[in-house]
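The complex is shown incomplete by one protein chain, all other protein chains being positioned as in the whole.
Think of it as A and B in the order they're written, each chain with its own count starting at 1.
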Amino acid sequence: MSDQQLTCEELVEIVTEYLEGGLSDAKRERFEEHVVVCSGCANYLDQIRITIELAGRVTVDDLMEESKIELLAAFRDWRRE
Amino acid sequence: MIAWKFLAPGAIGPFSRVTWPTPTEGVPGLWLEAQVHPCASGIHACEASDLPFWLHAELWEVELEGPVVRTGRKVVAPRGRLIQRIDAWDRGAMHDFCEDCEMRVEEYAVQSDEAAAYVADLADDVEDCHAAAAGDDASRAAEAAGGGVLRNAERIAQSRFLVARLGLDGGD
Partner (left out) sequence: MDAPETRYAPPPGQAAIVEALKRGDERTFSDLVAEFSPSMLRVARTYVSSRAVAEEVVQEAWLGVISGIGRFEGRSALKTWIFRILTNIAKTRGEREGRSVPFSSVGGREGEGEAAVDPDRFLDAGRWAGHWTSAPSRWPELPEEQLVGRETVGVVEAAIAALPEVQRTVITLRDVEGWSSEEVRNALDLSETNQRVLLHRARSKVRKSLEGYLDGVQT
């Protein structure tokens, strides 16, 4: 069997590396060639992209207002010194 | 340098997801510089022998500028622009490509039981009109029947089919 070709199981393990630009040129090419051929993996890659995009819409916990007010007071005190 | 590029529907890069500026009224699309996205190292394009590996929904003629480097199964350049869509690459051509692969796989199947296993896969590919899969399955069948040499020959046959069928005149 052609040892160059990626399996789907191998591909899902290197998806993050691919998106980070961490794959060698040769490996990236194998990755992309596989995605072109395999609709399952094409869908998987899209799913990861969608996951990342949705994560970007999550709102995060923030400090409470009182805490922020306290900090601003401390900052003013420091400035006065 | 003139080369070719496969794109997703809407002239979208299949990996970068960048929308390519398309030509209007005979004027080439705007130049695209090498993308900032980390998984692209520049503008990627195909010469004739590369075509079977990258089959996708749309085929475009692309002009590349700057030092063009061949690396693996593609050429890479710092910038490129779309010249014209190769309309001949339509669903009919995809279907014909699949059937062409199927025909050769049937011959490989005669020589090798391992290759014969791919006949059913090719039948599915023809029905789905999935050209990229057909090309890949046919190359695996060729390899099963005759090793790397036959696999390479299969890919050359695929490339020749595309060039002839789409009128690409052997490219650059």
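Keep in mind that, in the parts below, a residue touches a chain if its C-beta (ideal position, glycine included) is under 8 Å from a C-beta of that chain, and two chains touch if they have at least 3 such contacts.
Fair warning: this is a prediction, and the values are worked out from it, not measured in the lab.
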**OP:** Over the whole complex, note the residues of chain A touching the chain we left out.
**Re:** 1, 7-10, 12-13, 15-17, 20, 22, 38-41, 43-44, 46-48, 50-58, 60-64, 67-68, 70-72, 74-76, 78-79
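Assume only the chains that are shown with their structure count from here on.
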Subject >> Rounded Å distance, chain A centre to chain B centre (Cα mean) >> reply: 29
Original post:
Given the complex with chain B, which residues does chain A contribute to the contact?
Top reply: 1-2, 18-21, 23, 25-26, 28-29, 32-33, 35-39, 49
**OP:** Mind listing the chain B positions that touch chain A in their complex?
**Re:** 6, 14-15, 17, 37-39, 41, 53-56, 71-74, 130, 132-133, 135-136, 140, 143, 148, 151
